[in-house]
Structure formats: C-alpha cells, structure tokens
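Before anything else, here's the structure in question.
Omission of a single protein chain aside, the complex is shown with its protein chains in their original locations.
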Amino acid sequence: MATETLGATAVVPKRKIVSELTQQRARAARLFLIPMLIALAIVAGWPLLRSIYFSFTDASLTNLAGAEWIGFGNYLRWQVLDSGAVRYRGLLVDPNWWNAVWNTVRFAFTSVAFEAVLGMIVALVLNAEFKGRGIVRAAILIPWAIPTIVSARMWSWMLNDQFGILNDLGMRLGLLSQKVAWTASADTAMTAVLIVDIWKTTPFMALLILAGLQMIPKDIYEAAEIDGVHPVKQFFKITLPLVRPALMVAIIFRLLDALRIFDLIYVLTPNSAATKTMSVLARENLFDFDKFAYGSAMSTLLFLIIALLTILYIWLGRVRFDGGDR
Amino acid sequence: MAAIELRNVRKAFGMVEVIKGVDLEVRKGEFMVFVGPSGCGKSTLLRLISGLEDITSGEMLFDGKVVNALAPSKRGIAMVFQSYALYPHMTVYENMAFGLTLEKGKDKEEIRRRVEKAADMLQIRQYLDRLPKQLSGGQRQRVAIGRAITRDPKVFLFDEPLSNLDAALRVATRIEIAKLHEGMHDTTMIYVTHDQVEAMTLADRICVLRDGLVEQVGTPMELYEKPDSLFVAGFIGSPKMNFIAGDKAAAFSCATLGVRGEHMEIRPDGIWEGTVIHTENLGADTYVYLEMGQEEPVVVRIEGAAEYASGTVLRVSPIEAKVHRFNEAGKPVR
C-alpha cells in the first residue's frame, strides 16, 4: 500500500484512499449484518416466495411436495358451457373473498379512525399537567399489555348475551331495551370486534401521539396565549399541524396492524360471516378446508392489497419515517 | 526530521471539498496550534492526522513514513476530545487503562505503573476509583488528558479541549497544558482552537487556516509582527487590527494600511482626525473607538485608564515602524 501511494505522488491517485479503519469497519459491518440478513431471508423471504408459488399450484395440505404448476387457476379460470355461456371461477370472483376484503377494510379504517380521535384525546389529557397523571398513564398501559386472546375472551364474557355485564349495564342505564347477542348476531358482531380492538389499541396510539405532542416547544403555546388565541383554535392551528408527522406514522403502524387482524376475530366472533377478514378466511382455507393452494392465493392477494394500500398511504400522506420534522 | 508531514492533502465529503490541498510540516516535539474561524477545516485536518477520517488524496507522513491508510491506533497518537469522551461506565482508572488493556502482551503491573504515573502528573490519583459522572468538568478534562498520556503517544492531538470549561478554569487548564508540554520534550502536540489567545499563549508555531487552506504558518510573534495576509493580520491580536483604506492608505503607498490599536498614538499633531464614539475601560488599558470614515470604527489602545467623552475630536498617528501595508490582493507590501 505504502509503495503504491508513494509512486503516485506525481499524478493525482486515481484510486480513492481507503484506510485500514474504514476497511475494518466496512468488513465488520458486513460481518455483523450477515446473520440478520440470513435469518430474515430464511424466515421471511423464502416463505413469502413459497407462499406465492403455492398460489399458482394445486398444492394440498397432505401433498405439498407433489404440487403442480397450474398458472392463474386459483385466481381466475373459466369454462365455456355447452350453452355457450362462460362460467368464471376462482378467487377473483369468489363472493366470500370479496366479503372478507370488505370486512377487513371496513374494520381497519373504522377502528383506526376511532383510535386516532380517542388516542388524540387521551394524549392531550396526558400532556396536561395534573395530579395523578402517572396513574392514568399506568392505567392506559393495561389494555396494551393484555394479550389479545385474553382481552378477546374477557370481552366475550362481558359481552355475553345472558350473563354479560355490558347488557346489564346498558339496561340499567336505559341505553338498551333488551339484551343483545353482541358477538353472535350478524348486525352487532362487527361492532363488538371494533369495541374490543379500539379498547385494546387506543393506548398505543395515544402514547405515540403523546411523544409527538411532547416534541412541540412549550413557548409556542405561551406566545399563542399572549396573543389571545382561543384554545380550540390553538389546537387546530398549532397542535394538529405540528403533531401531524407523529400522527401519520402512528396511523400507518396501526393501519398495517389492523389490516392483518386475525386473533381477535378468531376468538371473539368465530364463524361469523359479518366479521370474517382476509386473514381468517385465508387460514381457514389453508388448514381447515384443505384448500392449501387456494388459501395461498388469498394470502398472496392479501399481501398485495396491504402493500398497495401502504404505498398509497405513504405517497398521499407524504409520511416520513426518519423522524418527521426533526 | 518532521514528525508529521502533509503533502497536498485533500479531503472531500461527497462533492464538498473541505481541505483543499494542505502542505504542512510539524516538527518533532513541537506544539503546533491550528487556528481559524469556524468552518475553516481545522478540526477536519486534525481528524485526518488522527486517522479517524480518510484523506481523499495527497500524502500524510509520520516520521518519514506514509501513513495514509494506517489505523489511528497504530499511528502512535492520542487524542483529547472536546466533550472529554470518557467512557461513562468505567472508573477513572479503567478509562485510562482501556487502551493499554487492548494491546496484547501488556502485563497488569506495567499498566498500573503507567496509569499511576500519568495520574500523578495530573494530580488525579485520588480519583482513580471514581466514575466520570462523580467528577467536575475540570477533573474530567484532566482524566481525558491522563488517558492520552497513559498511551505514551508520539503525537498528542487536542480538539478544542477547553471550550467546555468556564473562563477561569480555561486559563488554569491552559497553563496546565503548557506545563505538560514542557515536561514532554519528545512529544509532538497538535492543538485545535478557534481562540487566538489560546493559540498565542500555547503554540511554538501557529498554523492559520482559512477555507481549507493554510494561510500562514509561523511562531506567534512572526504572525503578530509579519502577517502574510490581511486575513492573518485581522485574525491574530486583540483588539483586532485596524484596517484603513482610501486616501489615508494611499499616503502610505498601499491599498490597505493595517495598524494595531496599541500602535496608535493620540497626539495633538496626529496626522488623522477622528470622533470618539465609545470608550472601553479595561483597567490596565483603555480602548478608544474613533469614527474616521472607515468601514469600521478605528480602535486606539492606550495604557492605563482614560476618559474621553463621546463626540470629542481627537488627532491620532500610527507608529510608522509598526504599520503593515497591504496591496489590493491583501498581500503585504514589503
């Protein structure tokens, strides 16, 4: 190395000088990243590719190895009947699937909208200085800490049509005229799922928004106070624009989470067509109905739909993950 | 032989060139200070010498050997950082010994001996078991210097080591560093600062940097007496040298005439006339600011206390032997 550079003094060296330190660090970085990259490739990359592959085959649960390529058959295939009419079959014309897509999207957007508003309220409360703030913060962490399955079961007991405390409370307060079969009835099943999900995940939203709120310098409010800006106007003109980056990131995190919902619905409202989401339907086909390939096609489409929505959201909302306006 | 030699050293971060071709020799055992305004590249230059940053082109030699690609730990350097950069979870002893424990084949006794020797030099022996957070700012700075000494470096690098200390402590530590240098004849020291007083008081030689280039290298007195440019003339010395342009300079057959405040005399037969706009009394001396139709007020420094009411018209003259004449390019006319 030394002799090389000595010889090159007359002309500007073409090759960039890379020191031992830089080399050592580059080497270390490569070495340090390899285990992670391999691990992720094995647990995420390969299974994703295989899932997509299965969606183009006739694989079944008992015959994975003998799966044969059938092209787009699982998605769409058609048959010309003797009468000349064309019969379409496959995932893209499956009303159950589109019902599940609609359920998922409806659930995700409704729950996230409620969580954003409620989370904002809770965050504003926590951002105020008052006695017992610590207790409130501890209290709202409890729903977050409870496993989803446990909260699903807790709530299904509370929502029980005969012995549920919510029916009792509703009737005592005069909000309900008769006991409601929350989880069993098709009209209320989605509401029940939404109640539980909002209860469980609003704290997460609130904490993320709170972190955003705490980044807003206090003197902005003091200045607004002196200028006599009404608190409601302060919220819309100062708080909301400044907390927007944090809010947008919190919403996308929650949205992605809501779009893949499985466990809550699996436990709270099993077998209800009104709440069956893409994930629930896909898993049912994969493992319960022995339509492995068809289920794979569902999970592939689910992946595509979520990816599409995410890109759309990031693009439209101009979300930045590198720390908002820091 | 030069301890450190830089030959046309350049450094670019992406498209931005920060060091634009520096040639410099630092002699063995010398105390060299890099000084210049912020953004002049002085810290970058120090980091290039330390090896923490790669040079983009050119050559860097230590004791005549090219070290362009050599790792910092193999250059025989030690560095004192602006923020001290002590390891917060290690005691003072562990902080100072850390580098030595990483070297292979150093036995514990030898390490202990060297740490204690350095600790004695800096009078921090009683703190060896403490954690950095239990020390004051000045003590932390000593530990940082002690950590550097323990490594027994050939070259000592200081990156604005005093800027986090308060004024009184800064002077005390400055004297400390000067004493340290006297006690370590063979050790070359390179010191970065933006404070020209630190530069003047500590340096054997000063290297004034500007926009990634060396403006002038010389002893403090050389820089004070024979600045190579308007920039150096303005940068070295306090109060700042007065620059007088126009007809008054033309009378001295130059584009800009530089006169230090201490080289101006208030006298009835002074060749220039000015109106007092402000007086600063510093006790030992007084700065009188005169409006003389120049871009900036002209400062006259007089010994002892004096009082001139604003608006007073005074006549002043430069001491002819001490004026600096510069041509239009800002270079001295000699």
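So that you can tell them apart, the chains are marked A and B in the order they are listed, and the count of residues begins at 1 in each.
To be clear about the criterion, a residue touches a chain if its C-beta (ideal position, glycine included) is under 8 Å from a C-beta of that chain, and two chains touch if they have at least 3 such contacts.
Quick note on the criterion: contacts and distances are computed from a predicted model.
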Matching the hidden chain's UniProt record against "Na+/H+ antiporter subunit E", "Thiazole synthase", "Tricarboxylic transport membrane protein" or "Carbohydrate ABC transporter permease" returns "Carbohydrate ABC transporter permease"
Have a look at B:Asn8, B:Ser73, B:Ser163 or B:Thr312 and name the one touching the chain we're not showing. B:Ser73
Considering the complete complex, of A:Ala39, A:Ala223 or A:Leu240, the missing chain is touched by A:Ala39
Please identify which residue in A:Val18, A:Val117 or A:Val150 touches the non-displayed chain. A:Val150
Please output the residues of chain A touching the missing chain, sorted low to high. 21, 24-26, 28-33, 35-36, 39-40, 42-44, 46-51, 53-54, 64, 121-122, 125, 128, 130, 132, 135-155, 157-158, 160, 162-165, 168, 199, 203-204, 207-208, 211-212, 245-246, 249-250, 253, 256-257, 259-260, 262-263, 266-267, 278-279, 282-283, 286-287, 292, 295-296, 299-300, 302-303, 306, 310, 321-324, 326
Against the hidden chain, chain B presents residues 50, 52, 72-74, 77-79, 81-83, 85-89, 98-99, 102-103, 147, 151
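Here is the rule we use: only the chains that are shown with their structure count from here on.
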Considering the complex alone, what residue numbers of chain A touch chain B? 1-2, 5-6, 9, 12-13, 16-22, 24
Write out the stretch or stretches of chain B touching chain A in their complex. 7, 51-52, 54-57, 59, 65-66, 68-72, 74
